[in-house]
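After this line comes chain A, so read on.
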Amino acid sequence: MTGIVLGVAVVFLLLNLLAGLWRIGAGPTAADRMLAVLLFGSTTVAVLLIMAEWQGDGALRTVALLFVMLATIVTLAFVGTPSDRERP
Partner candidate 1 sequence: MTTEALTLLVFAPLAGALVMVVAPRRAAAPIAVLSLLTLPPALVPLTRAVRAGELVQLPLAGFAAPLGIVWRVDALAVTMLLLSVAVVLLVSLHALASFPPERESGQRFWPLWLILVSSLHALFLSADLFNLYVTLELVTLAGVALIAVRGEPAAMRAAMRYLLLGLMASLFYLLATALLYGQTGTLDLYLVGERLEAGGLTAIAVALMATGLLLKAAIVPLHVWLPAAHGKAPGPVSAVLSALVVKAALYILIRLWFWGGGGQAGEHAALLLGVLGALAILYASAAAIAQRRLKMLVAYSTLAQLGYVMLLFPLASAGAYRAVVFHVVAHGIAKAAMFLAAANLLRALGSERLQRLAGAGSRHGLDVLAFALAGVSIMGLPPSGGFVAKWLLLAAAWQERGWAWVVVISVGSLLAAVYVFRVVSLAFAQPLREPERAASAGEEQGRAQLTSVAALLLAALAIVLGLASAPLIALIDQGLPPGMLR
Partner candidate 2 sequence: MTIGVLVDVLLALSLVGLSLQVVTGRALFRDLVLFILFGLLIALSWARLGAPDVALAEAAIGAGLTGALMLMAYRRLAAGGAADVSPARRRPLLALPVAALAGILVAIIGLSAQGVERVPDAAGTLVLQELSATGLGNPITGVLLVFRGLDTMLEMAVLLVALLGAWAVLGAAHPGRLHQVDRETPLVSALLTTVAPVTLLIATHLLLVGTDAPGGAFQAGAVLTGCGVLLVLTGTVRPRAAAGLLTKLLAIAGLAAFALIGVSALALGRAPMTLPGMWAVYLIETAMMLSIALTMTLLFARSRALGPEQR
């Protein structure tokens, strides 16, 4: 029973994540797209944590930990990309 709940949660979060794609397409600014990346990062962490419980694989929590750290670094690398407004 818990297994089903966990599985459904994963599916829901994945769909949630894919919904964020719309924001990437729509923009309109680079910041909006970065926000979508933020969404992907936090959602992926949750998915991994749930998968760890679901599949009984504790190592996936470490993967989630990595994602948490690296999400920030990607954002840092993002900041400084020219925003769309300035582009000629």
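Behind the choice of candidates: all candidates are chains of the complex that A comes from, given by their letters.
As a working rule, a contact is a pair of C-beta atoms (placed from the backbone, for glycine too) under 8 Å apart; a residue touches a chain by one contact, two chains touch by 3 or more; residues count from 1.
The shown structure was predicted, so the numbers you read here are calculated from the model rather than taken from an experiment.
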item: Given options 1 or 2, the chain of this complex that touches chain A; value: 2
item: Residues of chain A defined as touching candidate 2 within the complex; value: 3-4, 7-8, 10-11, 14-15, 17-18, 21, 24-25, 27, 30, 33-34, 36-37, 40-41, 44, 47-48, 51, 55, 57, 59-60, 62-63, 65-67, 69-70, 72-74, 76-82, 87
